[in-house]
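Excluded from the complex is one protein chain; the other protein chains are retained at their positions.
Note that the chains are named A, B and C in the order they appear, and that numbering of residues resets to 1 at the start of each chain.
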Amino acid sequence: MSGFTPLSRKQIAARIAQDIPEGWYVNLGIGIPTLIADAIPEGREVILHSENGILGFGPAPDPDKIDPWLINAGKQHVTLRPGGSFFHHADSFAIIRGGHLDLCVLGAFEVSANGDLANWATSAQDSAPAVGGAMDLAVGTKRVWVATEHTTRDGKPKLVESCAYPLTAQGVVGRIYTNLAVIDVTEGRFVVREMVPGLSREDLQKQTGARLMFEEMEYA
Amino acid sequence: MSGFTPLSRKQIAARIAQDIPEGWYVNLGIGIPTLIADAIPEGREVILHSENGILGFGPAPDPDKIDPWLINAGKQHVTLRPGGSFFHHADSFAIIRGGHLDLCVLGAFEVSANGDLANWATSAQDSAPAVGGAMDLAVGTKRVWVATEHTTRDGKPKLVESCAYPLTAQGVVGRIYTNLAVIDVTEGRFVVREMVPGLSREDLQKQTGARLMFEEMEYA
Amino acid sequence: MIDKEVRNIAEALGDVRDGSTIMVGGFGSVGQPDALIEGLIAQGARDLTIIANNAGSGMTGLAKLMAAGHVRKIICSFPRSAGSTVFEELFSAGKLELEIVPQGTLAERIRAAGAGIPAFYTATTVGTRLAEGKETREFSGRTYVMERALHADVALIEAWRTDRMGNCIYRESGRNFNAVMAMAGDRTVVQSCGMVTLGMLDPETVVTPGIFVDQVVVVPTHAQINETAGGMC
Partner (left out) sequence: MIDKEVRNIAEALGDVRDGSTIMVGGFGSVGQPDALIEGLIAQGARDLTIIANNAGSGMTGLAKLMAAGHVRKIICSFPRSAGSTVFEELFSAGKLELEIVPQGTLAERIRAAGAGIPAFYTATTVGTRLAEGKETREFSGRTYVMERALHADVALIEAWRTDRMGNCIYRESGRNFNAVMAMAGDRTVVQSCGMVTLGMLDPETVVTPGIFVDQVVVVPTHAQINETAGGMC
């Protein structure tokens, strides 16, 4: 393994931002997905949804312009863009669960080759994990993309044959953006679309817990 | 049958208005119930609900001040009182079906001694009757009162042992105000609370299709 | 730049297919998207299922659509009313299917579709002929009827003001079924009384966020509106 540079978290976010077209309504989870907001190209109108009742929120305010009533689901102070709106929690999740969001981008502990997502409970023994809106987003949104490091800190694969962590939802993930590759989940298989320059297919496979398909790569 | 004067429709409405305390949220059906709005004593705040998304509507506007967007469920032009509000149909029926209205007053073809209400379909053969919000109101409101003539135009009883017309709801009517009497529906019986002066118990019974109880009359 | 405004109704409704399910907002004449209904007649799709509160009256709007033979079935709470002669003739001639739904159940079934709920239980209709053939179930000792979500291929909506992102506000009792149906259409087309600059709608007062709206056609109303009640359209 040499000759390649994994993407930083910010670079993963920027890579994802490239693929979000103008006009999409998008919910961004905590972690890398949050960074996507600032990476959307200037002038491209993408409308961000927050579980706590906002459509069209914008970046953090200047410190002297913080409005305590205006936070996103990550409890960060945000602003509202022109064309934004507020609504209550049942309406907010009607938007999510009714299939109205074009996309949510979520973090993951594990994703399986059939698109199962595990991103809420850190172990089967954990009896008080915080689910928040993760299951609603995973099940309700038109497209679920995952943004994650390719492996855990101790090098274990996060892309696996079958999830060991408790599931968030079954068969929902459509695409995975890691620090090493862009991988589609198609018909129960991981199909590699893109890799960081200099990384070999063998190296990527070694860091992945399920068989990778390379036939349909867009960039060699 | 002599020596008494049946109440007019307006008088029935006025009699009912007397019994609606300040602060109640009330939905008034079409017919006699509609007349109640104008009979509520000046200064007593009763808040009227309309199925099409209004709380706090007021009387008809002057003809030169009609606002075409402001109608009640009876399609009449109305006004809005201070403290009123607008909402959509699902929220409007959440108010009805969630048990938030203190009272609805409805017309009836028939009411049975166990409180069944028939007020929507004019016959079992009618295959296209208009139900509107009648079933929702009858089932969802805290109290259902009926305002009606005591008999049909051809003198048939409307208060009966068991409804022949298709039901609107089962066991929901709490009180009936007719042109002859005020009658509670209590434990499967019609209990007369009040009669127009000069009407005998026998005469009232003759015009009623189920046994009347008189033991608990408030006024002889 | 997001811009959901289309120049004319033909553009908005051009691809409505035969056999579609169409929701039509409004209650009585208030909030009814008349111009879109006219556009649907002109567009010519047939075999339609219409979901609306009533079945039309007079010879315009829904009545005209039905008279022109475009409607196979109507799902509504208030089929027969003053002036519903077109409906009555077609229905009694067996040329129109009818599903009568209590108004609250109708609104809730539409909302359910918009909110991702395939079915729910309600006490409305229990023990009546409208519950015949429907599944019932007890919860906490009370009987309820199961009702299914009502989706539409296209929802036709009237709004008072919109912006280019499709955010809508309504006017007084014009909100009615419009704000609920906007959630339940695979495609939602808005007949707007007026377009405003983005940012002019107070974000606290937007009733239908643009996420529910696909296309907006501006059709200024000609109704007389009292100026003290909010100005002319």
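Here is the rule we use: a contact is a pair of C-beta atoms (placed from the backbone, for glycine too) under 8 Å apart; a residue touches a chain by one contact, two chains touch by 3 or more.
Keep in mind that this is a model prediction, so the values were computed, not measured.
Among B:Ile40, B:Ile66, B:Leu80 or B:Val131, the one in contact with the hidden chain is B:Leu80.
Across A:Leu103, A:Ala169, A:Val182 or A:Met195, the residue that sits in touch with the chain not pictured is A:Ala169.
The missing chain lies against chain A, touching residues 50-54, 64-73, 75, 80, 86-90, 92-94, 96-97, 121, 124, 127-136, 139-140, 166-170. As for the chain not pictured, it touches chain C at residues 108, 112, 115-123, 137, 139-140, 142, 144, 148, 169-172, 202-205. Contact between chain B and the unshown chain involves residues 22-23, 25, 45, 47, 49, 55-56, 80, 82-87, 90, 93-101, 140.
As a working rule, only the chains that are shown with their structure count from here on.
Both chain B and chain C are touched by no common chain. Of all chain pairs, the one linked by the largest number of contacting C-beta pairs is B-C. A summary of chain positions shows that the Cα centroid lying nearest the centre of all protein Cα atoms is that of chain C.
Measuring from the averaged C-alpha position of chain B to that of chain C gives a distance of 29 Å.
Inter-chain spacing, taken between the CA centroids of chain A and chain C, is 35 Å.
Taking each chain's centre as the mean of its C-alpha atoms, chain A lies 56 Å from chain B.
Among the residues of chain A, none is in touch with two or more other chains.
Shared contact sites, meaning residues of chain C that touch two or more other chains, fall at 111.
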